[in-house]
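Below is one structure. I have some questions about it.
Part of the complex only, each chain left as placed.
Chain IDs A, B and C follow the sequence of writing; residue 1 opens each chain.
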Amino acid sequence: MFKMDQNNESFITIEGVTKNYPRNDKTQSLALDKVDLSIKKGEFICLLGPSGCGKTTLLNLIGGFSKPTTGKILIDGELVDKPSVDRITIFQNYGLLPWRSVIKNVELGLEAKKISKEERKTIAEEYLSLVGLTDFSKHHPSELSGGMQQRVAIARALAADPDILLMDEPFGALDAMTRMGIQDEIQRIWSEKKKTIIFVTHDIEEAVFLADRIVIMTPYPGKVKSILKVPLARKRDRTSIDFLKIRDKVFSEFELKAPDCTEYYL
Amino acid sequence: KEKNAPVDEGNPIKIGYLPITHALPLFIQEDGANLKSAKLELVKFGSWAELVEALNAGEIDGASMLVELAMKSKEQGIGLKSVALGHRDGNVVVVSEEINKASDLKGKTVSIPSKLSSHNILLYQMLKENNLKLSDVNVVELPPAEMPAALSDGRISAYIVAEPFGAISISHGSGKVLYDSQELWQDSLCCTLVLRDEFINNNRLVAEEFVREYVKAAEKAEQKDKDVYEVSSKYMKTKKDVLELSLKFISYKDLAIRKEEYQVLTDYMKEMGLSENPPAYEDFIDNSLIQGE
Amino acid sequence: MNIIKKSFHVLVSISVLVGIWQIVCATGRYEPSLLPSPMDVVRSMKELLEDGTLILHIQVSMTRFLIGYITASIAGIVLGLILGWYQKLWAFIDPIVQVLRPISPIAWFPFIVLWFGIGDAPAIVIIFIAAFYPVLLSTVNGIRKVDQVYLKVAQNFEMNQFQLLTKIVLPAAFPIIANGLHMALGSSWVFLVAGEMVGAQSGLGYLIIDARNSLRLDLVLAGIIFIGLSGLILDMIIKKVEKNIESKWGVQNGSK
């Protein structure tokens, strides 16, 4: 209950974060330019933008996999400087270990913690059932479809009980219809588990369907263009007028830049 | 080159050899380059196996080789004649420091280059003389080049092999002579000069000249003088002291094979099971070239 | 069904091969002792089989081979794991390996005798040498090619260095390592004959060398056939193992 009251405080604070990558020709490439962002506990944030706008870069910084060139990232007041089991990243290609069965994959995050074998199994089974894959626990990832694999990755991340889930275009490789199914699912899990989720996508509709707030980014240099609230009740109807209105809004955010952007995208 | 073609200017006599002291007459002969009727070309091989395979395939016209190997080839139907010995004697039983008599070898490892060799027969004779059997020692076939190292490192206790490999251990001080081949087998046969039948038949005159000059070269070799060292250093990269020592064991005289000697050899081969049906003296030994009928 | 088809292929191709061989022999161009006929070879194969020496030779060779191959595999994987992980160290070792690798084991004979003596040891050492480089290089390569995402996952779950190596790096690199093990099997089996040249008194390689020295080419061919068949069987076994691993790892290629 106390936590609920805190809800207006910033949980993740990104302050003036810039990221430069050295280039071969000794110039610097500005992947992120002065990003400021503050995320509340339990929020569902979508980072939306075309290729190269620094979505992955920003997510990696929050995950602690790399350090900002300038600026800082605080989580719960603490400086982020290395990866932590409190923020689990789910990668686009799932990052499942192909040599482990589904359940062994889910147990992975628990093996680093001091948890007994049986308990590990119980926890893993619990999360597999959450994503509806109880029957596939003995299968290997290669025997599953892309959507199922992504659900295993989600179960694995949740099993480690992190505060934050970082998802980098998690559904990018799935076909449009499979995508809708798993979008429903992640939003159900989010509602149930109250995790803070930062979700990277370049699918406008996906962002509108999932996000509390959409962070719209633009490339060269990568920066935050605007932040859009999505004040729709869950579970959202993809064909409702309100949904389509927000979708329109995002479209126009991008179409403002359309004429000179197209060349970049293709 | 056509395998059985007569030799001529562009088609030299090809004789195979191994770089050992036993082939010294050939070195002197080629170095002298004194054949009128044809050119002589020596072909060096790395081991007996490759040499005998080349000879049997007709790739070379003749070779200086172990007489037992030549007999085996003959036995298998290859048309060969032994026309002159390479040398007489010239093999020693080299043992390590702690071996003082043949009976010390009981249960020890002794190496020879090949079963089909005079070295095997010499080993047999030595053991027999000392009331031992081949099965009393552990006989190991090794490439000759590895024998000195194996002896010096104590992997084997004795070896019998063509020169200069015996002399090497002795001059290093890692081995000593237990027996000289004369002590075991007077006037022993070892390497012989063989020629292919087609070569002799197609090039009778050349063959005669070749063998004649070969004998002359052997006579020169027997001098064992400075010239000999010089020539052999061109063919073998052996150090001088080793060569000198190894020459002491060898005789290059009296190169025709006599029937009685050959009989002794065939008897041993049969006794040791090396050959069931060795070629008859008349079929295999051709002294007509050396005696220059 | 599949096995019947395969056997049929094998039968036909072997028959054609033997047929050609028989015809070449029948022309009489080659001395029978220099090119034994199929019948001669079959006879000597039977001889070897019946007097039991063959089994002995195969056993001895297999034992030597497996000792050399397995120790080389273990050494190659362990060293490869270390060197692949510490790339800085590898930068120093790499040039040495690159210079040593193209050298024939035959060239090492004098030193092998000096250090390892005669008999079993040199055969094992030569097989070891022949197997070691492919395993080492493929392990280093496999580790280098481990998908970064796995390492990130491990970091994310806060695994320690040991867990990282055993639970992530080694299994992730294993398909490439397994391929190296397979290649190493083939290339080291070829050196069995060379290995058994230095004072071995038994084994398939010795059989061939001894037959060569005794001018028994029928036996040489018999030995060749047995070496070929044993090599083939070894290869089939490791192929099976590799397939298993691949399918478990979800590697899709090599399917058809």
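Note that in this section a contact is a pair of C-beta atoms (placed from the backbone, for glycine too) under 8 Å apart; a residue touches a chain by one contact, two chains touch by 3 or more.
From a predicted model like this one, the values you see are computed outputs, not experimental measurements.
Here the complex as a whole is made of A x2, B x1, C x2, with one representative copy of each chain displayed.
We adopt the following convention: only the chains that are shown with their structure count from here on.
Here C is the chain whose Cα centre lies closest to the centre of all protein Cα atoms. Centroids of chain A and chain B (each the mean of its C-alpha atoms) stand 84 Å apart.
For this pair, chain B with chain C, the centres built from the Cα atoms lie 38 Å apart. Taken residue by residue, chain B touches two or more other chains at no position, since every residue touches fewer. None of the residues of chain C touches two or more other chains. Those residues of chain C that touch chain B in the shared complex are 31-34, 109-110, 113-114, 117-119, 197-199, 201, 209-210, 212-215. Looking at the complex, you find that chain B touches chain C at residues 48-49, 52-53, 56-57, 69, 72-73, 76-78, 109, 111, 114-116, 140-143, 145-146, 149-150, 153, 155-156. Per the touch definition, chain A reaches chain C in the complex via residues 63, 65, 82-85, 87-89, 91, 93, 95, 97-100, 108-109, 111-112, 140-143, 160.
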